[in-house]
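Shown here: the complex without one of its protein chains, the others still in place.
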């Protein structure tokens, strides 16, 4: 508990919060280094490393050629030999060129070596649809990493969580995907100056409610929250859960909530088929079937490559209006 | 309907059936060519192309260097300009080095070009755990391709389907993953000599039953069938469904079955989290909730990299005994 | 310096016109971006026009061009009208990708513009594939990839060039070496900045040319296209050039390169220097180039109006074309 009001009421952006976590960890542990395109003197396309080059120098903030596979593979070997790499992909879409290294090497390394090698690697990148970025700069590929054993997958939705979750990622010995939605980067929130960590696999109950449970991921937490606000005016009471990490996935918290509300909707910008909503639905069905008063529903981004033109782009992302409607439909069942 | 008994009773292996489909298509369409490591004179590590080099020559059976990304990218450009590539990955595990090309280019090409470019590409490879192949040669990565829009994903479980589904793949204009489980390759079945095709998105009801529905994928169809045989001796009647393609996924057939049986189990060697079973469960819950007499359950391979040693390997794949037990558990709910 | 007397007046005027069309379109796009008319990213080709122009002068609409994030110039040089490029960046349904693509996804297969890519690298492989189709179906067409120095360090370069070489495919690999990948200097990103030299690893001819000299590019490309069409395999061309604007519109452009460096390259502008050389050598009359200037001005102005007045795509169509219509 902090004693200075100045500290506890400080509001900073998501990006600043995550950067603070990174800088704290780098100050404490000289084995941490960051690689990426333009993350050195430039400070990162999304300001993920602004100011750090001056503090930690070129060996620890390492600009790279455009070789996503190459630097992921390099960082794999680095992690195997005792350093702790952070890979900054800028847009997470670029991670796809490194999937072979990630799935066949990074995710399997501890297992193949029967735990004698560790794999402390943080893989971060911006996800999500916004600003007519079009289909090569709008992806949210986390379901792929949830499917594969060996990754932890973090989807912070606010500044406070960003710092705490990134701290956990940087202290651990496992590969962690830290995925930052473009639309939350500039959102400000209360962030303590002192270091703190948030454990993986513990969902946050963002708001309590009684009539239905809504699980929202990443940028959708804010949108669902807005939808809940508007429904609250009609006296509709919704419980909103932010899993914060989707691997591990805290289904227990969802089950407890559904036990109370009897209804569940999962709202996720990422694709529906074999997505996180499917997994939550399947687990809740299997384990909480008797608590369900209505079929579990999912609201996802449209299952299509992301179009460029603003009216098309808007049509593929769940918006507050659609969320409100989906909740109404769920309550009506 | 064929008139010669000789033809209709012919039994050939899965591999031979698929090869027949490929050869027929290549004979009919000079734009089709195959690339892969050792698919030329050698005939493919899994005999996918045995004998075809002699028929169609080196331009159409093209040995490659070990450049999975490279030849997928090359085939993308080939498909964009009017040829029809078949990419033979040998083990599908090697596809991961080409994920960037597949997800960002192949899957999105028709969309990005507003339908003016076609993307007729068949991507084939062996999946699955068998014979101590260990974790770099045992993968079944299809949930990844179901999540991403733009792929069709085929999981033939027998020789007849292999020929019919590969014919459909080779005639279409879309990217198709054709994934062959190592354990079904040598299984023989009745395969007509004449050309035929099986449409995508039509599940097969492998056996009819009344007490529960089991959906099984790929090599699990045979195992579940064996389990059903043994349960049948006790008078237990199970309906077994083989979706045959998981994108598109024929949930209607599953819903019809569940309407009758009230119970559903999905058996899949591939990983559970964000897997095909999750998707089926979520859809059936959403659309067939009132038909369910018990929670939907999933039986998947253990969520771990595949170990080498036989006793460990055996421990990660669902076997007939476990399937029988899972069905009993489902019926007991 | 190239020998400009080898070409006739019509050729010179065509090259000049093409470069200018790119320049004026890019300038319009930059302005439009500032004015908020372009919702997404916009990477201009200003300063590098000679390369697309010199290469595409040899191509037909059946030849296939594949490009990258900095692709407006390639699309225009390949024959996509400025209005379709501008409309695309404006997100309109009349754009060359019908509004689905934007700056980094320009498609016009009708003229052999097979797409730009927001991902660095794939164009190299895809051009190789176009070469494969050409050889398989014996069409005589060539595949061309345009890409940056940054892409030349990527594995796609290694794999693509090698594949084209071993299969003897009719492909031209055009590396636009503008010395930077975003803010990362090429001299930081490699210990051998002579991209053309890398061709040796693949047993392929590699040619370095002054990428700001359109006739030098034209001549190198002529040779490469001739080789390709004759069945003698691929060529790597490195055009040494410079982008004089920021990496992408709206991005700061300081710190990583000096004003001196920028100015020295501006002094070597491919368009103004060419114009001056042509006039000086008396190969064209001033009135003739002025007429071109005016025609291009009008073309781009009309293109802008066209784009502004074009409708947006219908959101109801958003899921179309994921799969081929036949199969959907």
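We call the chains A, B and C, going by the order they appear; numbering starts again at 1 in every chain.
Keep this in mind: a residue touches a chain if its C-beta (ideal position, glycine included) is under 8 Å from a C-beta of that chain, and two chains touch if they have at least 3 such contacts.
This is a predicted model, so every value here is computed, not measured.
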Which displayed chains the hidden chain touches across the whole complex: A, B, C
Of A:113, A:186 or A:325, the residue in touch with the unshown chain: A:113
Contacting the left-out chain in the complete assembly, out of B:19, B:69 or B:263: B:69
Chain not shown: contacting residue from A:74, A:205, A:286 or A:320: A:74
Touching residues (missing chain, whole complex) on chain A: 30-31, 33, 59-60, 62, 64-65, 67, 69-83, 85, 100-101, 104-105, 109-119, 149-150, 152, 172-174, 200
Interface with the undisplayed chain - residues on chain C: 153-159, 162, 165-166, 188-192, 197-198, 200-204
Residues of chain B (touch criterion as defined above) contacting the omitted chain: 37-38, 41-42, 45, 63-67, 69-70, 93-94, 97, 131-137, 302-305, 307-312, 314-316
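Definition applied: only the chains that are shown with their structure count from here on.
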Label of the chain whose CA centroid is most distant from the centroid of chain B: C
Between chain B and chain C, centroid-to-centroid distance (C-alpha), Å: 41
Distance from chain B to chain A - Cα centre to Cα centre, in angstrom: 31
Chain A and chain C: spacing of chain centres that average the CA atoms, whole Å: 37
Multi-chain contact sites of chain B, meaning residues that touch two or more partners: 69, 100, 104, 111-112, 149-150
Per-residue multi-chain contacts in chain C, two or more chains: 97, 100-101, 105, 117-119, 121, 155, 322
